[in-house]
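One protein chain is absent from this view; the other protein chains keep their places.
Showing chain A:
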């Protein structure tokens, strides 16, 4: 019976109520009383499922982890997120599996699917928030807003966003003020056997640009397999890769043994920067810190 009520609460007019709930939330924090909007289970905050590592990070950043009932396999940070029930890979969600967690809202990026499953979940009265991943700062802002809305933590979300916006402005200003040549950076992703390099319209392309570098590769969108001649002609000063790629190769030494890299300027100086994939490409609340750190590593590698 209680579930029935929860779902009907969501499918009916939850939008105007949310504002009341918010006001009451602050009141409740002061111990002022229950929420009349759903008096029967007054203390219950919306249950959330997040499908994307960065969105899960936002939930933790807002202190809403108590409401988190499930995450996808890309949710690896903070470590506690690994212990939450896993709903599978973000492209292969299961309608019944998701609903069995009895969530009030699911927050995902537009890379999640299948669409049919998301439709079925919507039909069952669960709110589905989809955030467009366009590798911009706006993406991070939208994630914070969406989680704030879905978790009924809009005040905290606004505070978090103000803080992140300030951090971001500061990082961009610092990078904009940097003098000297912009390094040509090649991003290599190799979680499986054959390494791939990133072209335009990728998270890596955006991140390299933000951190004051230039993507050594252009003229194509997405990822391409890495080939020796193309790498030689791209002539990157720095190789950027994920920690996971290095692990897959069995260490930095082995990574440099790849023949494709031997003719690059980066090889001569062994200019390699590794970063956790989720931190680097996730576009979550840690983006300003990640970009700042990456910029410093670029400078250090060029020096």
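As a working rule, a residue touches a chain if its C-beta (ideal position, glycine included) is under 8 Å from a C-beta of that chain, and two chains touch if they have at least 3 such contacts; residues count from 1.
Everything below uses one rule, namely that contacts and distances are computed from a predicted model.
**Student:** Select, from "3-isopropylmalate dehydratase large subunit", "Sulfur-oxidizing protein SoxZ", "Acetyl-coenzyme A carboxylase carboxyl transferase subunit beta" or "Iron complex transport system permease protein", the UniProt-recorded name of the complex's unshown chain.
**Tutor:** Of the names offered in "3-isopropylmalate dehydratase large subunit", "Sulfur-oxidizing protein SoxZ", "Acetyl-coenzyme A carboxylase carboxyl transferase subunit beta" or "Iron complex transport system permease protein", the one UniProt assigns to the missing chain is "Iron complex transport system permease protein".
**Student:** Among A:45, A:101, A:172 or A:248, which one touches the chain that has been omitted from the display?
**Tutor:** Here the residue in touch with the unshown chain is A:101.
**Student:** Touching the hidden chain in the full complex, which residues of chain A are there? Just list them.
**Tutor:** On the chain A side, contact with the omitted chain comes from 3-4, 7, 70, 73, 85-89, 91-102, 111, 113-117, 119-120, 123-125, 189, 191, 196, 222-223, 225.
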